[in-house]
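As you look at this complex, bear in mind that one protein chain is not there, while each of the others sits in place.
We call the chains A and B, going by the order they appear; numbering starts again at 1 in every chain.
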Amino acid sequence: MSDVSFVRTEMLPEQAPPASEVGALGWIKHNLFSSWLNSILTIISLYAVYYVLSGILPWTFQSVWNADSLNQCREIMLENWGSTHGHACWAVINDRWLQLLFGFYPSHLYWRPILALILLLVALAPVLYSDRVPTKMLIFSAIYPFLMVWLMWGGTIWGPISAALGFVVGWGVYTIVSKQLSGLFGIILGVLASVIWWLFISSYFTSAMASIIPIGMEAVESRQFGGFMLAVLLGVVAIGVSLPIGIVLALGRQSDLLIVKYLCVGFIEFIRGVPLITLLFVASLLLNLFLPPGTNFDIILRVMIMMTLFSAAYMAEVIRGGLAALPRGQYEGADSLGLNYWQAQRLIIMPQALKISIPGIVSTFIGIFKDTTLVSIIGLFDVIGLASAIRADTAWNGIYWELFAFIAALFFVVCFSMSRYSMYLERKLQTGHR
Amino acid sequence: MTTLTDPPKEHFRLSMLLYDTRYRSATIQVIALIGFMLLAAWIISNTIQNLEALGKPVEFGFFGEPASYDINQRLLEYTSRDSHLRAAFIGLLNTLVVAVLGCITATIVGVLVGVLRLSNNWLVARIMTVYVEMFRNVPVLLWIVLAMAILIEGLPAPNAFRGDNPTATMDLFNSVAVTNRGVYIPEFLFSRGLGDIHLFGASSIRFNVSLDLVAFLVVLGGSIFAMRKISGWAAAKQEATGDRPTIWHIQLGVLFVPMIILLTVLGFHLGYPELKGFNFKGGTHMRNSLIALWLALSLYTAAFIAEIVRAGILAISKGQTEAASALGLRPGRTMRLVILPQALRVIIPPMISNYLNLTKNSSLAIAVGYMDITGTLGGITMNQTGRELECVLLLMLVYLCISLSISAVMNWYNNRVKLVER
Partner (left out) sequence: MKKSVILGMATVAGLAAGAAAAGTVDDIKARGKLNCGVTTGLVGFAAPDANGEWKGFDVSLCRAVAAAVLGDASAVEFVPTTGKTRFTALASGEIDMLARNTTWTFSRDVDLKFEFTGVNYYDGQGFMVPKALGVTSAKELDGATVCIQTGTTTELNLADFFRSNNISYEPVPIETNAEAQQQYLAGACDVYTTDASGLAATRATFEDPSAHVLLPEIISKEPLGPLVRHGDHEWGDVVRWTLNALVSAEELGVTSANIDEMSAGTDNPEVNRLLGTEGTLGEMLGLDANWAANAIKAGGNYGEIFATNIGEETPIGLARGLNAQWTDGGLLYSPPFR
């Protein structure tokens, strides 16, 4: 036997890949300079990044944080760097950041909006983390809108309670009547009962109860709302209130009833066809004209109404998308179980359709939230409105970039995290559904 | 007379309106309609009462009165003596200008960014992501204001071009001046021009049509028609004989020779901007406010379009790309010939709503002083006349018409693309 072997019996030892293919170098080669076009793009991009950063970074960090006025800022800049250009004067933010966040909300009551925001997250938990939070938490979600109104506006607790009682009354009438007569009759009478309660009884109820058991907090007028808080409030109210309206509109748009359908389509297309700013003009200039003579209520409430109508139209489209995405079999299954229209909607269709629509609702919210900045054009003191007001103060007249950079950063942080969350939700829902 | 086969004749009872499904839907609809009409009547009667109390009856007569204010950015001639209606019309054109410019730029930038976000160049993809996230998550009003501020602070004032030792110079062989009042570009002039024709007499939508432009378009149209004929002839010849005659030089000739002849006859030359007095004179002046609004709107919308494009591309299955590379197509051609045409079907519907958004967002022009229809009709006119109801309603009507026409056109296009697909 010869032990001459032409076949290698043992493997070659593993060699390290060429230095140009691994590690930082390899990564750079593959991701930045894989072709001449890519190399050019990389170099251009590097230059662009350098150009932008070289302008922004020194401005941001070689800055003045403590000063009472722009002139003082300029003096400090001259002293430190010998020039007033290329340096930020963050002192204005330092001086006014609470105002930019809360507007004219009384400073000793700041805990109320903060608590309302925290409770909002709690109230949303059963919706957003349905797998981890007990369903009973939904009761809190139902109470939350009234709680929020009380926390934000203060005053007697009986106001929100009486508003909530309106729903209870309506529901009571509905259940009684629908057992005796028909469901449709029940709905009509229930709504009527609620409206009567709110219009005629609730104010007497509120004042009577307030004099018997006076529970209340310091009232805050909505005129004092402002700053970033106003944006959040307008966004939350508009989305929260528009959700039920949007559902009704979406159902109406899909219904077989021609007149109802065309009314809904007309409303949705009208609202979607005009810019928000014109609706805000309506809120600030015309809404009082449309209501009975002598009616006069707060501009913030009027803006809330118009923002709600605005978001309702978009919400209706989002929910319509959710309805359309449901397989036909779900509708047929509901029919075959003998459920009537409302039962089918309540038990089968809506829970699924709404779940699919959540990402769309979140992005509608982001859109509405960004659009709240438009209220500055009609003279409300949201962040941008406040920025103008601050610049009308003799101390800060002439300041510009710092305020807008701060505002942009605020919006970016909030909207970015929400959009990331919505993307996460989308992925989660996808796996849960298919 | 009854027969046995007939069902017993039902007598109509009132309760059938509620219980009988045949009537119930009608009942609901009638109730809804009555409710709607009551609401409308309530609002209208309130409005009439309120307006009477204010002593401001609804009338549109003020539109005929002189506007008394000037508009800097205008496509048609306008003076402060023209009527409010004319001012509104000028504003409407300005809205359309910025909307059209914005939509075109947003589409180009958006598609580019959407494709680059999928690039295998790490740095480029990251930069595009940063761009998209930055623009999507900050309100457009802020972007408009910031764009204006950057233009004003970043570009040189016309003064900087002055003197023996100017700190700024004109670009492109002294033909383009980029200043913080806007960009001045050369204008087309005709020394032996044909003049204008005036349309619509003295009404508020009157405008002039330059006959030079008409002549130019006619010649251009004729040339293009001839070019198509020639390539049709070449294709027929190719079908018949199998080899295609070289026609590109004929086509170029057909395209350019008549045009050059026409331009020479009309005495075509460029009018360059020149620093005279306070400002540049001559040339076409694109104002800062227009540029800022245009830039901000198109960059903002482009960020959304980029996401749509990216999603559309990702929706095309990987097999398509692989099949294309199996055919030997390079990545660029794969994108252009295989992926994008298919992605288009997914992309177009959300694109429509983005165009609509851009058009509606152009109403924020007020923030930079661009005189669009919100700035004229819904701004100064409303301020000076105090006719809020008339102005706001008309403003809404105008926007509604624009939006509905955009969606109509885009839906028509969408349907066409769809049909081609099948």
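Definition applied: a contact is a pair of C-beta atoms (placed from the backbone, for glycine too) under 8 Å apart; a residue touches a chain by one contact, two chains touch by 3 or more.
The structure presented is a predicted model; accordingly, all values stated were derived computationally and were not measured.
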Contact partner of the left-out chain, one of A:267, A:381 or A:406: A:381
Chain not shown: contacting residue from A:32, A:304 or A:349: A:304
Touch with the omitted chain, as defined above, among B:110, B:139 or B:375: B:375
Interface with the undisplayed chain - residues on chain A: 70-71, 74, 84, 95-96, 99, 103-104, 107, 145, 149, 159, 163, 166-167, 194-195, 198-199, 202-203, 221, 223-224, 237, 240-241, 244-245, 281, 284-285, 288-289, 291-297, 299, 301, 304-305, 308, 377-381, 385, 388-394, 397-398, 400
On chain B, residues whose C-beta touches the chain left out of the figure: 54-56, 68-72, 79-81, 148-149, 152-153, 157-160, 180-181, 276-279, 281, 288-289, 366-367, 369, 371, 375, 379-380, 382-384, 386, 388
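Simple rule for what comes next: only the chains that are shown with their structure count from here on.
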Inter-centroid spacing, chain B versus chain A (mean Cα positions, whole Å): 29
For the chain B and chain A complex, residues of the former touching the latter: 18-19, 24-25, 27-33, 36, 43, 46-47, 49-51, 53, 119-124, 127, 133-134, 136-142, 145-146, 149, 356, 360-361, 363-364, 366-367, 374, 378, 388-389, 392, 395-396, 399-400, 403-404
List of chain A residues in touch with chain B within their complex: 31-32, 34, 38, 41-42, 45-46, 48-49, 181-182, 184-185, 188, 256-260, 263, 269-270, 272-278, 281-282, 285-286, 288-293, 366, 370-371, 373-374, 376-377, 384, 400-401, 404, 407-408, 411-412, 415-416, 419
